[in-house]
Structures are given as C-alpha cells and as structure tokens.
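The structure's right below; bear with me while I get my questions together.
Removed from the display is one protein chain of the complex; every other protein chain stays in position.
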Amino acid sequence: MRRRTISWHPPEASRRDAAAFSGLEYLQALLDGRVERPPAAVLVDYRIASVATGRVSYELVPEEMHYNPFATVHGGILATLLDSALTAAVISILPRGRGCSTTEIKVNYLRPVIADSGRLVCEAQVVHAGRRMAAAEGKVRDVNGRLCAMGVGSCLIFDAT
Amino acid sequence: MRRRTISWHPPEASRRDAAAFSGLEYLQALLDGRVERPPAAVLVDYRIASVATGRVSYELVPEEMHYNPFATVHGGILATLLDSALTAAVISILPRGRGCSTTEIKVNYLRPVIADSGRLVCEAQVVHAGRRMAAAEGKVRDVNGRLCAMGVGSCLIFDAT
Amino acid sequence: MRRRTISWHPPEASRRDAAAFSGLEYLQALLDGRVERPPAAVLVDYRIASVATGRVSYELVPEEMHYNPFATVHGGILATLLDSALTAAVISILPRGRGCSTTEIKVNYLRPVIADSGRLVCEAQVVHAGRRMAAAEGKVRDVNGRLCAMGVGSCLIFDAT
Partner (left out) sequence: MRRRTISWHPPEASRRDAAAFSGLEYLQALLDGRVERPPAAVLVDYRIASVATGRVSYELVPEEMHYNPFATVHGGILATLLDSALTAAVISILPRGRGCSTTEIKVNYLRPVIADSGRLVCEAQVVHAGRRMAAAEGKVRDVNGRLCAMGVGSCLIFDAT
C-alpha cells in the first residue's frame, strides 16, 4: 500500500484572495507563495510556474498516484492541468472586479504520460478576448519537450462584484 | 488546515487485473470490490456505481478538497469523472485481449458544483463502436438531477496482446 | 462536368424576419415557407424539418456536390447541418428581442456518408439554458437510422435589441 497525506487551507482564503486583486496580481501572488493554493491544486499537485499578461505556465510531476488502470497518467489529471492553465491565462487579463467561468474545454491526448515522462509543463495563452467571452489554448509537454496533450477552451467573462 | 490521507495499491495490480478479464468482467469486478481501484480513482475519490454492456455510471461526492480558487469544484475534477465514465463505457464492450485509449474528450460545464450539490452521478454510454474507434457520451447530474456537465469523447481500440 | 444553379434572397430578408419574431415563431415560419431560407441553407441545401420548444430537426439529402476528395460527404457539410440544428434548437427557446451566437461546436464523425446513405436527419435539442449561455446537442442519422455524426455546441445569449 502506498500512502500520501495532503493538507490544504479552507477555500474561503483562495476566494477572498482571488477577489481582492486583479487577475495578474492574484496569479503573481500565487506564484510567489503569498496566497494559498486552492484545494484542487494541492490534491492533484499541480502548480503555477510562470505568469504574464495573457500567458501562463503550470507544472505537474506525474506520479503513480495519478495513474489510471492502465498504469499511465489518467486523462482527467491532464485535463485538470490544462483547465487550470487555460483558465489562469484568461484570469491574467482580467481587471479587479471581473471574473470568469470556464464553459467548455476540449482535450486531445497525444502521448501516454508515465512517471518517467518527467516534469510536465503546460503553457497556455489567450487567443481571443472579447467583452463577454475569451478563448485560450494550451499544450502539455514532457521533460523532453514532447507534446503529450493539448487543449482549447472558452471562458465566460462577467462582473464579479 | 484540512488534512486527508489517501492510500492506494501499486498500479501494477490494476493493470494486471484489467488485462486478465474482458472489459465487462473487469468493471464488474471493480464494482464488486474484487479488484483494486486505480490510484487516480482513490486520489480524486470517484468510483464506479453500475455497469452494463456499453453503459456505465460513476459517482463522486464533491468536497472542499475538489475546489478551485472560486470555491467551486474544479472543472478538471468533473473532466476526470467524465473521462473515467466515457472510457469505462467503451471498455465495457471490449473482449479480453482488446484495449482502448482515449484520444480526446470535450466537456461542457453547465452549472457550478459545490459540496452542497450532493453526490454527482455520471451516466455514460457508447454511441458508436467501429473496429478501430469508438465514441461515448456522458452526463453529470447532481443529487437533484440537475445537469452539471456533459462530455463526449473518442477511444482508439487496439489489440492489447 | 456537373452543373447546378442556386438562387437565394438577399440575407437582409432573413435577418429582418429573424428579428421580428420570437425564435419559435421564426423557425415555424421557416418550416412553413413563410420566410426565406438563409443563403447558406440554399447553398448547402439543408432545411428545417420540424420544430418544437428546445428541439428541432434538420434534413439534408447527400449528393455528389457535397463530396470531398475521397468521394464521401465532406465533414464540413455535416458540421454545417449540425451547427444549423444546434443553433436553431437554442433559437427555439428565445423570446423576441433575444439573440444568440454559437461560440463553439464539437463534431464527431462516426460513419462515412455517401449519396446512397439517403436523406440525413439531424435531431438537436437544448440540454441546458442559463441566462447567458445555452448548450445543445444533436445527432445525424442516415435513412436507415444509423448514427453518422454527433455534435455538441454552446451559444452565447444576449439582447438583440
């Protein structure tokens, strides 16, 4: 039996932090460790690795705990990494007081991922931002730069106040 | 701080079990607790709830640990539930010696999910199965039967031997 | 050489008609031939076959003019049929003065379509409608009821006035 203990802060802290800043400020604070990671990030163990306006990267080190019955990383884990990165790319362009909600995501799985794939990097960027909708795309590469998965998604943008 | 300890069996057991049975037999054994859940199922805490040829359901009880920074269940967690169910629906029609690999999934997020949404049920079914490809669709409903997310995906089918 | 002449009314007529009615009234008028088909419908030669609140069907008789280089119906033609039907399903629930715009569509091609496939019917329905977004799904079947393609899509809903 393998065992792992995870611990997280109540999500109210994340939510309060997310509302107190512009999107870019919030993500920068997350990167700097000045605000708490949301629970899902702790559970799945992905983290933000870089942020700029309209462009972010997230990382995940694939481990046995991410495996499906075929002993490869579950597609949903890769979808979680992509969803996080695509949404953050959109968040990065939002001023304080504007929020977004991901309405759909499409993921293509291109190569099986295993623990030996090494650290995964998901780079995502906004490809279009209108007043009410934004679209973003992202790509997941393994430690050797091989493309493992890609995703595209849409976010609805609204007043968060 | 909240804390949770998870424990899982090495995935070699899952993989060996998955190869020893027809797809339907494997899923039935998973439902009956005669084979181990894969690590990702333990981590995210979803589980199979029913299985028939071409049709399965999976469940997940949404909890705080699944939350994104907005204090709702992370879209990737719903994608994980859908991916698991869609893939299992395809697995359920495969004879021993045939395997499948999910090549893509599209998820529409229709309603925010929180812990108060109650137990989520994802029903999935195969909508088409050819010699080399199959497609499946699934819907996630909350405890009140409200549709929260839906997904469609494709699997490549191959000889697993 | 094969030849075909198409003729259509200026789209201003369609646009004016679409704005003058509730969604359901417009689609019913289209079905009854009381308003003009939009140019794309004439070009590709699809037409509405039934309409109810939240549910429509569209038809297309596959012909050689729809073929790709492999002598099967071009995927884009099936996407056009699905896009038309999904969007109309959403239109059917909109009151006068509300409009919608399809923001994304995902199509799975499940079976090649040729002229011998016979009349295609695409049934589509709204699966979720919120204040700002709606989602719909549709399935294309051939004259023998075999599933040829399926699609899911999202529409942004807004004030058209």
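Chains here go by letter, A, B and C, matching the order in which they are written, and residues are numbered from 1 within each.
Criterion: a contact is a pair of C-beta atoms (placed from the backbone, for glycine too) under 8 Å apart; a residue touches a chain by one contact, two chains touch by 3 or more.
Owing to the predicted nature of the structure, the values given are computational and were not obtained by experimental measurement.
May I ask which residue of B:Asp83, B:Glu104 or B:Asp142 touches the chain that does not appear here?
Once the missing chain is taken into account, the touching residue is B:Glu104.
If the hidden chain were put back, which of C:Pro95, C:Pro112 or C:Gly130 would touch it?
Candidates C:Pro95, C:Pro112 or C:Gly130; residue touching the omitted chain: C:Pro112.
For chain C, which residues reach the chain that was dropped from this view?
Residues 1-12, 14-15, 17-18, 26, 38-40, 42-44, 64-71, 73-77, 79-84, 87, 99, 101-109, 112 of chain C touch the chain absent from view.
What chain A residues would touch the chain not displayed?
Residues touching the hidden chain, for chain A, are 106, 108, 110-111, 127-128, 130, 135, 137, 139, 147, 150, 152, 154.
Which residue numbers on chain B touch the omitted chain?
Given the touch definition above, chain B has residues 103-104, 106, 132-133, 154, 156, 158 touching the missing chain.
In this section, only the chains that are shown with their structure count from here on.
Roughly how far is chain B from chain C, going centre to centre by Cα mean, in whole Å?
Whole-Å distance between the two chain centres: 32.
Hey, how far is the Cα centre of chain A from the one of chain B, in Å?
21
At what distance in angstrom does the C-alpha mean of chain C lie from that of chain A?
35
So which stretches of chain B touch two or more other chains?
106, 108
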